[in-house]
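With one protein chain removed, the remaining protein chains of the complex are shown where they sit.
Lettered A, B and C in written order, each chain numbered from 1.
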Amino acid sequence: MENAWLIPLFPLLSFLLLLLIGKRMKEASAYVGILMTLASLVFSILVLFERFQEPSYLVKFNWLTIGDMHLTAGFEVNQLNALMLFIVSLVSFLVHTYSKGYMHGDERFHIFYAYLGLFTFAMLGLVISPNILQTYIFWELVGVGSFLLIGFYYYKEEAKAAAKKAFIMTRIGDVGLLIGMILLFWQTKSFEYSEIFKAVEAGSVSNTMITLTAILIFIGAIGKSGQFPLHTWLPDAMEGPTPVSALIHAATMVAAGVYLVAALFPVFSASKTALLTVAVIGGFTAIFAASIGIVQTDIKRVLAYSTVSQLGYMMLALGSAGYVAGVFHLMTHAFFKALLFLAAGSVIHAVHTQNIEEMGGLWKKLKWTAPLFLIGTLAISGVPGLSGFFSKDEILAAAWEGGHPVLFILALIAAFMTAFYMFRLFFMVFTGENRGNQKEVHESPSVMTLPMLVLGILAIVGGYVNTPWFGSFLGDWLVDGNTALGHAHIEGPAWIMFAATIVSLAGILLAYLIYGKRSIAPDWLSGKGGILHTILYNKFYIDEFYQITIVAITKGISYFLRFIDVFIVEGLVKAVTGMVQGLGNIGSKLQSGQVQTYGAVAFLGLAVLVVIYALTGGYLR
Amino acid sequence: MNLQSILSILVFSPLLGIIVLALLPKTQEKAVKAIGILATLPALILSLAVYAHFLAGKNLSDFSISVPWIKFRGINAQEPFFTVSYELAVSGFQLVLVVLTAIVSTLAAIGAAKFIKKEWKGYYMLFLLLLTGMLGVFTAENLILFFIFFEITLIPTFFLIGKWGYFEKEKAAYSFLLYNGLGSAVLLIVIMILFAKTGTSNIEILRQMMADPSGPLKDGFKLGLFIALLIAFGVKLPIFPLHTWMLRVHVQAPPSVVMIHSGILLKIGAYGLIRFGMGIFPKQFESLATLIAILGVINLLYGAFLAFIQTDFKMVLAYSSISHMGIVLIGLAAMNEAGIQGAIFQVVSHGLISALLFFLVGVIYERTETSFIDKLGGLAKGMPLAAGFLLAAAMASLGLPGMSGFVSEFMAFLGLFKVEPWIAAVGTIGIIMTAAYLLRAVLGMTYGKARREFDGGLDLKGAELVPVFVLMLLIVLIGVYPSVLSSPLQATLETILLGLGG
Amino acid sequence: MTFTGEFIAFMALALVAIIGGVLLLNLNKVVHMVVALIFTFVSIAGIYILLSAEFVAAVQVLIYSGAITIIMLFGIMLTKPYDDSEAKTGKWRKILVFLGVVGFAIAVYLGIYNFDIKQQPSTLHEDNTMQIGKALYTQYIIPFEFVSVLLLAALIGAIILAKREDKEADKE
Partner (left out) sequence: MSQVPASAFLALALILFCIGLYGALTKRNTVIVLISIELMLNAVNINLVTFSKYGLYPSINGQVFALFAMAVAAAEAAVGLAILMALYRNKKTVHIDEMNEMKN
């Protein structure tokens, strides 16, 4: 574990190397990236296994001295960190591999790999940070990696807008995090997680302050994890290449918000209000995003809203004091959502469109992709036996036990909707007639299918590390007797599991009836163009709302200030210069060229002086 | 070599270049350019040597020099002599600025070989004179000497802007001279009053004299002097509403001059505020701290909001400079280690970043003959390196961690949140706005559809890469390992905080 | 104070000088003005004699009453002194200047009216010309030579200035 600091450095090396010499390496750049992330993965696995036996490991050194305060940097390997390291490096490695096939032929191939390296570096750095300042630093770097990759197709106006939006919206959240972090610092005199927890536990921080800082930090998580009301950037971020969506906007970065809340869980759990806020925002986002996902027609956007919804789920879990449930779902979600995105990428790669209304009947043509996509869909829908089922069950139990029946019902409805829209997606893409006009549809090369296969396996078996049946290994390990983190496993009533199963199966059935068997017209809910459909299709007009409020207000202030700048500030200056100029004009008018006038003036001056002299006798007293 | 004479050599070494240039015929362009660049090197090497001396753990006061210079009596023969000494010295803070000046100047000289299209000889002679002035400003240990160097920076800048600038260069040059002339007039009044009342113009002695409550000046009078200083350096910084001159200069001056101007000359304002405002009048600074914090936030937001709607990228950068100087004020107003250190970091960091940004703008302008955002677009295709660095520089400017902008912004806010949380909270809007306006501008230029066809070979090449790489390297170095900058500052900070009664 | 001959002479000369001056200001024709001034100059020469400066008096008559008045008359005759163009300056200036002059005169007069300096016996009237000659050729020899140079320069300058330029001459 002493060498855990190497893990983030490999991708950084890949980034630097590719920036400098990537142009000459062309597509061989992929090997650099793959090799480096493989190294990270190997180290991560080693660290993970080491962590099973050994206690946490923490190294720090002085980074910056401010007076008598020493800010440190370093790295820490604890349970959560080790797990995150594994997840991130694994998904990153798989995506690196996958991209070799997906990005084949792009003229900025090496840049893509360089950016991937930068992002992976930042993400790995984020998860091993021992203090909140370092977390913040990598937090922002992750944002930049995401920004660069969203805007990878820089010549597309949509990509440009999406990248900008992603950066600015997450920045709004980041400022919340920054303020919360600084306030926490002045309360506890430290950025170290351990010091902060100690101070919070000792009660040296007032309750309102904890609530305030926790909520401010949560704003950061909202921004990064695409929670309502800062969620709109995430669906737009789908303008980036699909592997990027899989890596950043499904498995890792967006989960950073969840990770942050998890990492600071002792602070959150010290304030009921903060926890409730997290839970409510999470629950609302889960159902809100799911409802939008029902009507979207872009395959990636459906997945994106599903991501938002699932992240809301995790937040709900954390907010209901289900630490283990949240982290568990984070892990399983990383697997199956990455799988779904990679599979979707494979589909897009094959048919060159993202509109699901132009797909259909691809089951036979995509021999590998289709079953893998089905696995992912089943997992996310919570069908028993797959990973999503266990984690979702855990969350529902946590919500029930957390004492929020309303949130519990919200979660159930969200689960139903998830199952419904995911299978709607599945049926529309893979079954029925092909509605598009693709001539040749090829299965993707093995370099793309293999990573999907790995993820597919994990999506199936990933849940078995923490089940009510075979013991809650993950939970025990994560909590490790730390009471601040809550229980290792929440034993909910048995009916919850059945309810969850029934709900998801109902969702699947409904989707099958509408889109698979077509025994119910697709416009049963409300016809296309109906009010409900329109609202959902336009995502509740949130973007438009922001456009007419925040953006317009900002512009308004700007123009108002420009008015001040141009007319008042500049006007004052003009007034002053005008005054001087006026005086000058008067002065120059006096220069009439009349010699006698000059002489008269000079003489009058002399006369006045002489008179004064005569009257005063030479002294002015 | 005698250590004491090093600073004098450092400061006056560019004059040697002027002499050599004066002897060269105008027509030998290459030689003129080469000497113009070479003449900045002695200062660079010497300043780095001084820095190395400091790193070796030796005392910076080895370099202090004090030679009697002017001596005269007042009207009354019984009064003691007024003496003005030729005094140069460096503290850690000054050293950092001297190194910054030397680096940016060398790079700007390299840039000038590219951007300046006529009369290199005159340009480089003025440029080197300016360099001497700047180095002198940062090393002078005496108010009179400081003022002389301060004025030396004004005149060459005026001509550099007025002769080699763009279309409205004369107007820009005059408004530069007008504002800064007024500012330095106020400064001169303050210096003269201090000199007349105390009989000394040595900064260190003045500092001790002012700290003494039984000193020769009353508190109310000191407050007046401090406000005058704030105005004098506020013009330079610039503080809203004294900023309009600087917009014109940023837009009209040639890029290599703006590199110097935005990178170094604006910093003289911050330097003066810290050294004299805070150093000599700590109590007065404290009593106005809230006001300064509010001014800082106004600067920050005002610049940011206005940058958001500009159509000319140079204007965006000009307003962004105003905005960033707000952070300096915010940091200073915090009156604690974190804030002041943040402010100094911001001074250095902004110097590097804006030099880089203006260099890149210069390159882009040279290729495309416009700097309007809506006329550019899609530059990433024609000139990927320039676009990449522009984006990186913008990221540094908006305070991306891992680059110097973040460290300073972070510390400044860290400091202010301790004393004025509400003002600081309002100020954080500026962080968001910074991201918004920079991305809007930079993405507008580099991303999107290319507005025109670019032929090959437009990208950065050859000597142009040197400044870009060096500046980027320094920005990242400070961002990743801030101790490289903070360790020389510790002694200075302690002195200042001592004065603040911390 | 008794009315000695000297005093009566002074009063008469002073009166004539002042009347000449006043006429200079008030006459209408330029030539008359110059003629009025001749009276002033001559009476000033008389004053010089009262002040035991016979040589200066002689020179005064020669240069002022003679040379300068003559060239001024030439100047008047060579130009066209009478035209009907309106004056460009108002009468306000005249009033102001008049007030200023009066004020100045009063102020200075305050300084000199009781200026009673003790007289010393002097020998200025004895061989006045010889004394001047001695002073000029011994003590003031260098300034004297300079004056000659000055006069030469003035001569040449005046000629060059007054000479018509060749082109103009060709035209006419």
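Note that a residue touches a chain if its C-beta (ideal position, glycine included) is under 8 Å from a C-beta of that chain, and two chains touch if they have at least 3 such contacts.
Here the structure is a predicted model, which is why all the values come from computation and not from measurement.
Q: Please provide the labels of all shown chains that the missing chain touches.
A: A, C
Q: Tell me which stretches of chain A touch the chain missing from the display.
A: Touch with the absent chain occurs at residues 591-596, 599-600, 603.
Q: Mind pulling the chain C residues that touch the left-out chain?
A: Answer for chain C: residues 1-2, 4, 6-7, 10, 14, 17-18, 21-22, 24-25, 30, 33-34, 37, 40-41, 44, 47-48, 50-53, 55-56, 59-60, 63-64, 67-68, 71-72, 74-76, 78-81, 83, 85, 87-89, 93-94, 97-98, 101-102, 104-105, 108-109, 112-122, 124, 128, 131-132, 135-136, 140, 143, 147, 150-151, 153-155, 157-162, 164, 168 touch the chain left out.
The rule is simple: only the chains that are shown with their structure count from here on.
Q: Go through the assembly and pull out the chains touching chain A as well as chain C.
A: For chain A paired with chain C, there are no chains in contact with each.
Q: Looking at mean CA positions, which chain is nearest the middle of everything shown?
A: B
Q: Measuring between Cα centroids, which chain is at the maximum distance from chain A?
A: If we average the C-alpha coordinates per chain, C ends up farthest from chain A.
Q: Provide the C-alpha centroid distance between chain A and chain C, rounded to the nearest whole angstrom.
A: Measuring from centre to centre gives 101 Å for this pair.
Q: At what distance in angstrom does the C-alpha mean of chain B lie from that of chain A?
A: Here the centre of chain B sits 37 Å away from the centre of chain A.
Q: Indicate the whole-number Å distance between the mean C-alpha point of chain B and the mean C-alpha point of chain C.
A: Result: the chain centres lie 68 Å from each other.
Q: Quick check on the complex: what are the chain B residues that touch chain A?
A: That would be residues 178, 240-241, 243-244, 302, 305-306, 308-309, 336-338, 341, 378, 380-381, 395, 400-402, 406-407, 410-411, 413-414, 417-418, 421, 424-425, 428-429, 431-433, 435-436, 439-440, 443, 446-450, 481-483, 486-487, 490, 493, 497 of chain B.
Q: Mind listing the chain C positions that touch chain A in their complex?
A: On the chain C side, the touching residues are 88-89, 93, 96-97, 100-101, 103-104, 106-108, 110-111.
Q: Tell me, which parts of chain A touch chain C in their complex?
A: 594, 596-597, 600, 603-604, 606-608, 610-611, 613-615
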